[in-house]
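Structure record follows, encoded as structure tokens.
The complex appears here minus one protein chain, its other protein chains still in place.
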Amino acid sequence: MKPKSSVASRVLPKIGRGIVYALLTVWALIVLFPFYWMVLTSFKSYSSYNAEFVPRFVATDPTLANYGDAFTAVPLARYFLNTLIFTLSTTAVMLVVTVLAAYAFSRLEFRGKNAVFALFLSLMMIPNELVVITNFVTITDWNMRNTFWGLILPSVTSVFYIYLLKENFEQIPDELYKAAKVDGTSDLKYLLRVVLPICRPTVITVTILKVIECWNSYVWPRLITDDQAYFLVSNGIQEIRENGFGRENIPAMMAAVVVISLPLIVLFLVFRDKIMSGVLRGGTKG
Amino acid sequence: MKKHQWKAWLYLAPAVVFLGLFMVYPLVDVVVYSLEEGYNSASQSYFGIGLYNFSYVLRDPYFLQAVKNTLILVVITVPVSTGLALLISLGLNSIKPLKKLYQTIYFLPYVTNTLAVGLVFMILFKKTAYSDGLINLLLHAFGGPTVDFIDGPYWAKILVMCIYTVWVVLPFKILILTGARASVNPQYYSAAKVDGTSKGRIFTRITLPMISPMVFYLVITGFIGAFKAYSDAVALFGTDLNAAGMNTIVGYVYDMLYGNSGGYPSYASAAALILFAIVFTITCVNLLISRKSTVV
Partner (left out) sequence: MKIVLDHLTKRFPNRNRKIKEEVVAVRDFTIEIPDGMLIGLLGPSGCGKSTALNLICGLETPTEGRVFFGEDDVTDLPPEKRGVGLVFQNYALYPHMTVLENILFPLGNFKGDDRLPKEEMKRRALEAAKLVQIDGLLERRPSEMSGGQQQRVAIARALVKRPGVLLLDEPLSNLDARLRLATREEIRRIQRETGITTVFVTHDQEEAMSISDLIIVMKDGALHQVSKPQTVYDDPVNHFVASFLGTPKINSFAGEVRGEMLYIGEDAVLPEPGVKDGPVTVGVRPEGLLPASDGPFVCELSRVEVMGRDTSIVFTHPAFDGEAGRAIVDAELTACLEAGPVRFALKPTKTYLFDAQTGERVRNASGV
């Protein structure tokens, strides 16, 4: 073998790797850039932002004034609190509903179990867009527009999460249930003390996915609320964009955007592996 | 035994009640709505039963515009995002240092609020009185023409819509494909290495066939997702999408239901059913194709 080719075989992969890294970095920058831009803009003062025909890539005179505006000129704190209430209550109720149903499917015996489960699964194919029309009418008829109940109720069940939990519950060996039965453990106690602790990773995954979904939900809240006192952050941001601040105050807008994006980004950085493996196991957006 | 049955239904009751109220009943109801002609939501009365709602929707220029926009979006973003995701995931799997960092960064858009980041995209692409926007300045620097992507010509608006959609859907696809590639048994690659298989052959003969089920899965879910595009458009062009000429089918459904042009649940239902029919057909075709090509 010629020495030259061995040099090539040592150098070529290095060049190849360099190109791969370069391309990956380019994409990383494309992903990060909007985040950088919103943070950057949020620290620019209104006047300096509008004075820059060519926007600067650093804030020469950083200010926190926009964050103040975001909370005072528009009810951002209100939107925030609403979203928090909505997210926490929806997720909590959803967990109770789905866990109970998943336990019934995985552990309890009843006639027609397979048929009912098949029916549940077939509901997974139904797109939300198809049922949202009637739900809108139903909630309106119940006088639940502009209430938290109206926001929460239609989204407290998820067939997909029932399915995910049921599959997980079924992996617990039968013997554990038998042992618990011999010791006189009730089903509810077995569910709370044995099943849930063992399946904690899946329960956490489901919780996080639901929290993300709730925090970002836009369509249903928009249909069901027109009173700003019940706006969630998504609707809030749209409201800010269309009518907020009285003038086109982009730095303040960006401050609001940063504030509403931050909680989920922090949540993601903390639970990175849980979220990514949860989504990998079949979560889809929307 | 009887007592047991009772208990199971008790556990199931909340799910059954909620699903019945907000999934099963609406499913029947949406069909009923779509067939009630001249439904008036104020008096809750209608003239007759028939297919008029469907023919109205199919002749409504706003709906046709929405279908056109949605189709363009689907045709462009599904292949582009799947291809890009494939490239990026291959790149990710070929490196070791910094892999985790890149994965984390690439996943970020998944957890961010579509509307919030859409606002940032709008600012980057928009031409205002104060500034041409960063993208236009870049175009100008490279000698290109400047254009208002948000309020300008149709092609520019569609382009920025496609770019934003790809940016939003990529994290999920990258994650799935990276996972699929990582779960291929490494022994195949060891065997290929021992046989002196070239990189190209390894990709076409090992990697691609092994991850093809996941690629098909992404194409199918990608089609479904893209057909349901809505909030991305709102984020970029505001809530009055008809005026911007950038409405999507889902947007049309919601606009018919509620808002300035709302109050027509029958038209909304008809449009939603048409959307469902389109998505259902395309999914079936996709499944057929994927079955055929995986058998071969």
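The letters A and B name the chains in turn, as written, and every chain counts its residues from 1.
The working rule: contacts are C-beta pairs under 8 Å (C-beta built on N, C-alpha and C of every residue); 3 or more make two chains touch, one makes a residue touch a chain.
Remember, it's a predicted structure, so these values are computed and weren't measured experimentally.
Asks: Check the whole complex and report which displayed chains the hidden chain contacts.
Replies: Touched by the chain not displayed, across the whole complex: A.
Asks: Check the options A:Val20, A:Ala65, A:Val137 or A:Leu176 and report the residue that touches the missing chain.
Replies: A:Leu176
Asks: Have a look at A:Val194, A:Leu267 or A:Leu280 and name the one touching the chain we're not showing.
Replies: A:Val194
Asks: Residues of chain A in contact with the chain that isn't shown?
Replies: 173, 175-176, 178-185, 189, 193-194, 197-198, 200
Just so it is clear, only the chains that are shown with their structure count from here on.
Asks: Give every residue of chain A touching chain B within the complex, in rising order.
Replies: Residue positions touching the partner: 17, 20-21, 23-24, 27-28, 30-32, 34-35, 37-38, 41, 50-55, 96-98, 100-101, 103-105, 108-111, 113, 116, 120, 123, 126-127, 129-138, 153-154, 156-157, 159, 162, 187, 212, 215-216, 218-219, 222-223, 233-234, 237-238, 241-242, 248, 250, 253-254, 257, 260-261, 264-265, 267-269, 272, 275-276, 279-280, 284-286.
Asks: Taking the complex as given, what residues does chain B use to touch chain A?
Replies: Contact set of chain B toward chain A: 4-5, 7-9, 11-12, 14-16, 18-19, 21-27, 29-30, 33, 87-88, 91-92, 94-95, 98, 102-117, 119-121, 123-124, 128, 130-132, 134, 137, 167, 169, 172, 175-176, 179, 221, 224-225, 228, 230-231, 234-235, 238-239, 250, 253-254, 257-258, 265, 268-269, 272-273, 275-276, 279.
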